[in-house]
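Here the complex is missing one protein chain, while the rest keep their positions.
Now for chain A:
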Amino acid sequence: MFRRMLRLGWGRGQDLSVRRLSIRKRGSTLDWNGRVSEFKKKIRSILPGEDRNPLYDTSHLPPERCDVVIVGGGVLGLSVAYWLKKLEKRQGAIRVLVVERDHTYSQASTGLSVGGIRQQFSLPENIQLSLFSASFLRNINEHLAVVDDPPLDLKFNPLGYLLLASEKGAATMENNVKVQRQEGAKVCLMSPEQLRNKFPWINTEGVALASYGMENEGWFDPWCLLQGLRRKVQSMGVFFCQGEVTRFISSSSSMKNTSGEEVNLKRIYEVHVKMDHSLEYQPVECALVINAAGAWSGQIAELAGIGKGPLGTLQGTKLPVEPRKRYVYLWHCPQGPGLEAPLVSDSSGAYFRREGLGNNYIGGRSPTEEEEPDPKNLEVDHGFFQDKVWPPLAQRVPAFETLKVRSAWAGYYDYNTFDQNGVVGPHPLVMNMYFATGFSGHGLQQAPGVGRAVAEMVLEGHFQTIDLSSFFFSRFYLGEKIQEHIII
């Protein structure tokens, strides 16, 4: 009621006092009660004699209508929201809703990641995305500045990635570095001799070649990026809602393509958001859905009917993104590498980096397909460290022969089983579902660039900054792999 009065007041320009005293609200819903009473007081002061209180707490419900619904409030979802608001033609032109089922992000990959950023990829698209992200992160306090909030401290450690290759991998590494340099990344190649001189703590046995990132590589605090994005998009007027997307209502129309085959085009027009800890749900009408549910985006795609069809057809092609459990171990080693240690990724696949100044290190290793642990829960297998991670690391850095594991955690890679690469852009059949997922262990660092690409796709209909058309969904149907070789 009150809102309607406000609207009327605005529309006709009658009630100027109301218009000027529009109250700014922002921030979490935690201190809602305090704010409600404050708000009530203000209403009372504006509208003397008004003794009803037209507002009660429905803040947990999402709005009934939105232009864009983003499923998943991780770093990718928030980045899409940010760029949609940033690139919209007129302020407030599109209404964006971010649906996140867990505001503590206890299982989200973003918070559980290692926070690395590197340009050492084999695909030009990934390198470009990473360079874009580096410049975004460098100027993060310009992009994500919010009036009156303190600046963000990204805690970026500019120490580079050091990738080691055995004789077998040396040629590939050389080719990759060539591509990386062409794209403008500052990466240098090192011989074992140079490696020994620079990092005397490395045992170069079995190493034929190393590549080392000189600029824009290292690691940062993923929470800072996540919270910074959240704060910013909130200040830009994006709606947040804690709930789970459980259902899509879509209309479909069947058409014939040029070769006479029948295709079923779908359009989602309503998203059902189930509220946390209750059976209540709210339908949200929307024009577009963005699937940024990270490791769970395969399920979201299935909800929209993607992959439900005869095998071998476009309708029957699943989104091949699934959760894969990855362990990260934190250990202490008094004689370990010093301040200059980069993130080292051994030819065996094991990696480590320094964590803080107290001779602590974190690291892990991607298991092989056969060793792949059950992704049902996030329990840590300490045996995996003993058997698979420690031996290669201790061989590479002899100081690690004596170390003490302090703690460990596990998180989910949003793993694309098809070619370990991201999926970006609209689905060819469910026309208004856009993807921003599947980055298999480098989604965090690519988020700023991917968010922009998706927003451009939504707003302009094509990519403008970085051409990601090779990341389209259709490649799964066509069987065209665009393999990323450097997956850590």
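Odds and ends about this structure:
Just so we're on the same page, a residue touches a chain if its C-beta (ideal position, glycine included) is under 8 Å from a C-beta of that chain, and two chains touch if they have at least 3 such contacts; residues count from 1.
Everything below uses one rule, namely that contacts and distances are computed from a predicted model.
In the listed set "3-methyl-2-oxobutanoate dehydrogenase (2-methylpropanoyl-transferring)", "tRNA-guanine(15) transglycosylase-like domain-containing protein", "quinol--cytochrome-c reductase" or "Distal membrane-arm assembly complex protein 2", the entry agreeing with the UniProt name of the missing subunit chain is "Distal membrane-arm assembly complex protein 2". Touching the chain that is not shown, out of A:Ser79, A:Ser113, A:Gln128 or A:Asn157: A:Asn157 (per the contact rule at the top). Per the touch definition above, the residue from A:Phe239, A:Tyr329, A:Phe352 or A:Phe476 contacting the chain not shown is A:Phe239. Within the set A:Gly92, A:Gly383 or A:Gly461, the residue that contacts the chain not displayed is A:Gly92. Think of the hidden chain as still there; on chain A it touches residues 1-4, 6-7, 10-11, 16, 19-27, 29, 32, 54-56, 58-64, 90-92, 95, 138, 141-142, 145, 147-151, 155-160, 214-216, 218, 234-235, 237-241, 338-340, 357.
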